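Left out: one protein chain. Kept in place: all the others.
Chain naming follows the written order as A and B, and within any one chain the residues start at number 1.
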Amino acid sequence: MESKIHKTGEQDRFIYNFNDDPSQVVMETIGMKVYYGDELAMHNDDIQFKKNNITSLIGPSGSGKSTYLRSLNRMNDDVARVTGKILYQGVDINQPGIDVYEVRRKIGMVFQRPNPFAKSIYDNITFALKRRGLTDKKKLDEIVETTLKQAAVWDQVKDSLHKSALYLSGGQAQRVCIARALAVKPEVLLLDEPASALDPVSTVQLEQTLRELKKDYTIIIVTHNMQQAARLSDYTVFFNMGEAIEYNETRKVFTRPKVQLTEDYVSGNFG
Amino acid sequence: MKDTQLQSKIAIGILKGIAFSVVLILAFLIGYIFVTGLPNISWGFLTRPARAFQAGGGIGIQLFNSFYLLILAMLISIPIALGAAVYLNEYAKDNLFTSIIRTSIEILSSLPSVVVGLFGFLLFVIQFGYGFSILSGALTLTIFNLPLLTRNIEESLSSVSDDQRQGGLGLGLSKFETIVHIVIPAALPGIISGVILCSGRVFGEAAALIYTAGQSAPALNFADWNPFNIDSPLSPLRPAETLAVHIWKINSEGIMPDLSQVSSGSSAVLVLAILIFNLSARYIGKKIFEKMTSEI
Partner (left out) sequence: MNKMQNEKLAKQLMKKSKTARYERFGKAISLLALLLIMVIVIGIIIFVASKGLSTFFKDHVKLSEFFGGTLWNPGTTTPDGKQSVGALPMIVGSFLVTLLAAVVATPFAIGTAVYMTEISPKRGAKILQPVTELLVGIPSVVYGFIGLSVVVPFVRHVFGGSGFGILSGTFVLFVMILPTIVSMTVDSLKSVPGYYRQASLALGATQWQTIFKVVLRAATPGILTAIVFGMARAFGEALAVQMVIGNAALMPHNLVSPASTLTSVLTAGMGNTVMGSLENDALWSLALVLLAMSLFFNLLVHFIGRKGAFKK
């Protein structure tokens, strides 16, 4: 099986692009390679992400989808070596001299397990802003309210803003984490399996929220749940063994995939 | 089969006996300390200055010195230990440099305290010319305290989930900001317990102090809190015999008439203080943790 995948990967890939209208592209990777030590973990991933859309990254575990996502805002800096270009609004953010902190403010991230800080809900959201010198109480209040509303959790927590965020349920905590990411005003939101620790009801609510958010943000989401990708996203990338195999409109990836391997995967005949 | 069963029973009986005897030893120690010591403790004993050749002396100055030295040593060692622990737990890569540093910390922690004391004597008392003083003592205690405190803090830091660090980095905060404002607060209960436990160890230490803080406790003027006056309690350049050193010294000299009363009283005070340190380390750590995670 392995040799077959490898052969397919080299000969048969389909990657969609927006070259007819480049202005729609917010992020793009060109010739990006990721190494763990000397081992090449990712290659062949020239992908363009469309503004105000949700793009899903799917694939079996170990396919490199998370590695790819975490490279996009340089969260892999400490653990891996990333070469090639990562363009954000046309600027290569993977070149020396780039301030990674500024990059991560433009390209925010929400993680697999909800990770509220051991602070109050209010402080969770305003913390990064305060660190950057924003002290105007009225403005901070306003941001807390807007972001919590955007994350659709305002009604549940508005009376307990100054209580510890550690006591929130998984679904609520994850929404507060989304609000926290939105507070620094990113343009792109990266989500790494954000619903994997949530119950089905919270998951559906979260998807609803993301659909709302795409009006203002470009969303890239890693998910191991194919139904979720199909329900939620506009575009889908299928990864396998460190390569992007197929990238297309979600509908097409799931109904008329162009690569045999993709078809095997989405129809459950994989491995 | 029968034999082995019997053998097992006997062997386990012996083990129980051993464990019981260890409990007995401690019960005897604690009992002895408190039974002989507590009757000698009075307000006067705790506040009076010591007397070398007459009965009826107290431990007031020694007690003050012990606490003053402890506080100074902690003030110096906490920032250093915190910085070292942060680097070891958050920045250090798994390489030769790190393993050399870890080994040196291990060496320092296993060094006999008398050697640390002699080093302090050589460096602070003689080279730096601080003489037998609070300052020499506090700096020596810092060296004595650093390895264990660093290890305790590092353990507390490493118990904080990596998700917290990721969360901070994902918001565009630097690693150091994340450590200072997210990781350290989350590790605070453990850090505080560690600090208090180390305090107990520092409070009872004597060997590192006899040639640094000195073995004399000159009279202090408790009305004068200007640290630049030599008889002010806060003066860092006055010699300062601590309670632990006092117990050692009067017993080695053996000239104090009420030697055994003063020794047992001092021992009881020392053990009582350390007992309080240990219990409060647990209690305070737990309370802070509860406060941080509860719905206030």
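Here is the rule we use: a residue touches a chain if its C-beta (ideal position, glycine included) is under 8 Å from a C-beta of that chain, and two chains touch if they have at least 3 such contacts.
Given the structure is predicted, the values throughout are model-derived calculations rather than measurements.
Between the chain not shown and the residues B:5, B:54, B:95 or B:226, the one that touches is B:5. When the omitted chain is restored, the residue from A:47, A:69, A:82 or A:103 that touches it is A:103. The chain omitted from view is touched by exactly one of B:40, B:65 or B:267, namely B:267.
In the full complex, the hidden chain is touched by chain A at residues 22-23, 88-91, 93, 97-103, 106, 131-132.
Residues 4-5, 7-9, 11-12, 14-16, 18-19, 21-23, 25-26, 29-30, 32-33, 36, 79-84, 86-88, 90-91, 100-101, 103-108, 110-116, 118-119, 121-123, 126, 143, 146-147, 150, 172-177, 179-180, 200-201, 203-207, 210-211, 215, 244-245, 247-248, 251-252, 260, 263-264, 267, 270-271, 274-275, 277-278 are the ones on chain B that touch the missing chain.
One rule holds for everything that comes next: only the chains that are shown with their structure count from here on.
Centre-to-centre separation of chain A and chain B, using mean CA positions: 49 Å. Against chain B, in their complex, chain A makes its touches with residues 73, 75, 101-105, 108-111, 113, 115-120, 127-128, 131, 160, 162-164, 166-167, 177, 180-181, 184.
Every residue of chain B that touches chain A in the complex is listed here, in rising order: 161, 163-164, 166-174, 177, 181-182, 185-186, 292-296.
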